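A single protein chain has been omitted; all remaining protein chains appear in their positions.
Let's turn to subunit A:
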Amino acid sequence: MAGETTSGRPKQRAAARRMTRRQKQASTLIDATSSGWKLMLFKIVVLGLLCATAVYAALVLFMNQRWLVGSLVIVGAAGLTWIYLKRGALPAKYLAPGLVFLLIFQIFVVLYSGYVAFTNYGTGHNSTKDHAIQAIMLQAQERVPDSPTYEVSVLEDSGELLSTDELYLAIVAGDGEVLIGSEDEPLEPSSAATVQDGRVVAAEGYDVLEFNELLNRQTEITDLSVAMSEDPNAGYLRTQDGRRAYVYTSRYIYDEMADTMTSSETGTVYSDTGEGAFVADDGEQLLPGWRINVGLDNFVNAVTEDSIRGPLIYVTLWTFAFAFLSVATTFALGLFLAVVFNDKRMTSRKYYRLVMILPYAFPGFLSALVWAGMMNQEFGFLNNVLFGGASIPWLTDPWLAKVSILIVNLWLGFPYMFLVCTGALQSIPEELTEAAQVDGAKAFQAFRSIKLPLLLTALAPLLISSFAFNFNNFNLVYMLTGGGPRDVSAGVSVGSTDILISMVYKVAFVGAQADYGLASAFSILIFIIVGTISVLAFRKTKALEELN
């Protein structure tokens, strides 16, 4: 009703657009009164749960000495509570839930990739130096000859809440003092423990494991080794049965002052030369090493080391070629079919459309696997049936494999292009073609110089995102050829159909040697390429300017 009265008078309408203070007040009043107690109750319950979870999470984090993350959790939860309890700030109320996930799992991980790209993170380098020293000391341990036997008790944290699964060993030292320690903390004196027959039977804050629990957690117990003191050379307390423990020492001796590891067998000295591992003079590395910042090393290696540079350039070129050719072929076929079936005289076209949607509806990864079977050189359907027993190396020849990938992608992608081209064609008024034909243009001429330019402008943003999608079309490449056939000369595991993203996956997750640092450096490269392309493309299409 209000709309009717104001619509006729432009002056009043302009005035109404500017919200007066009274109107704003009225609007907040409406929001306040209409929300009702049920909504309020819902809000309080949800926020209460959120805060409780956050406090619990922060406590656990603080217990694990993760001060920064713990504080962030508290700050984040407080921020959310503030947003939802505050009157007003409506946009924030609607955006906050999505933004939380976006910030953590999309924005943060990108920044974190950037960080990892500057480290040597990977197999053999995935922890801190202290952990590496401990791990080296734990390797090749031997029982100290003639060392005493300790009557040991295995303990765990008592209490339900906030307890961990961590196990502790407790012994009674020679002077009658009770010592308790765990994997992470060396043995330390404890006063509140009860000793019976030289064995700890109860300790405050801990539960002593019973015999059947010892059996249940046997592997955990035999893996457990507790440092005798802060000095790693003092050896480790280990037990096989949870009853008797002995002191073991490593055949490596750590010299804290010189920061070197010395092998007690060969006498070789390994020193920390800043490469993230202890290295002997002859270059032999003592693994595991630890995570360090390597600066631009990953990027420099990718560019200067021949065994990486060659494949990287090859893969990058193929990625571009693959993405471009995929868009070109699917768009060409889709457009052709859209033109063919965009004829009102053809009443059966909806059945054709139904059939053509099928490849699009069939999950992409399954299509790739099925095609991989059909293209098998010895047993596949294509060679055995369609080509009458020929032995065409569809997936094993470096060049033919590329063609095969494009064929399968054509099958996967043309329905989509057909659908969007049909939609775009139908939105172009028929009068334009008719006018051209009146002026004497042939049908094809009219299509080429009138419809096609209009179509391309309308579809440009879509073609760009299709390019970006194919640029990272991991599933197709990995499921169809696995990136193969493999390039044996390359220093990293790549094949001739690998695209950048599948190379990242292989470097990081396939095979025994994972190199997260190098893989992240490659990801950063993809980020830069994709970012540049999309900025250029969007600038050209002016798609962003339409936003208001």
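Rule of thumb we're sticking to: a contact is a pair of C-beta atoms (placed from the backbone, for glycine too) under 8 Å apart; a residue touches a chain by one contact, two chains touch by 3 or more; residues count from 1.
By our rule, contacts and distances are computed from a predicted model.
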item	value
Omitted chain, identified by the protein name its UniProt record gives, among "Fumarate reductase subunit C", "Pyruvate ferredoxin oxidoreductase", "Sugar ABC transporter permease" or "Membrane protein"	"Sugar ABC transporter permease"
Sole residue of A:Leu99, A:Ala390 or A:Leu432 that reaches the chain not shown, by the stated touch rule	A:Leu99
Full-complex contact with the absent chain, from A:Gln196, A:Thr219, A:Ser348 or A:Ser489	A:Ser348
Omitted-chain contact residue, chosen from A:Val195, A:Val370 or A:Ile450	A:Val370
Selected residue (touches chain absent from view) among A:Val178, A:Met479 or A:Met503	A:Met479
Chain not shown: contacting residue from A:Ile44, A:Val109, A:Val144 or A:Ala390	A:Val109
Touching residues on subunit A - with respect to the absent chain	2-3, 27, 30-35, 39, 57, 60-61, 64, 66, 90-91, 94-95, 97-99, 101-102, 104-110, 112-113, 116, 121, 337, 340-341, 343, 345-349, 352, 354-367, 369-374, 376, 378-381, 384-385, 411, 415-416, 419-420, 422-424, 427, 458-459, 461-462, 465, 468-469, 472, 474-475, 478-479, 482, 501, 504-505, 508-509, 516, 519-520, 523, 526-527, 530-531, 534-535, 538, 543-544, 547-548
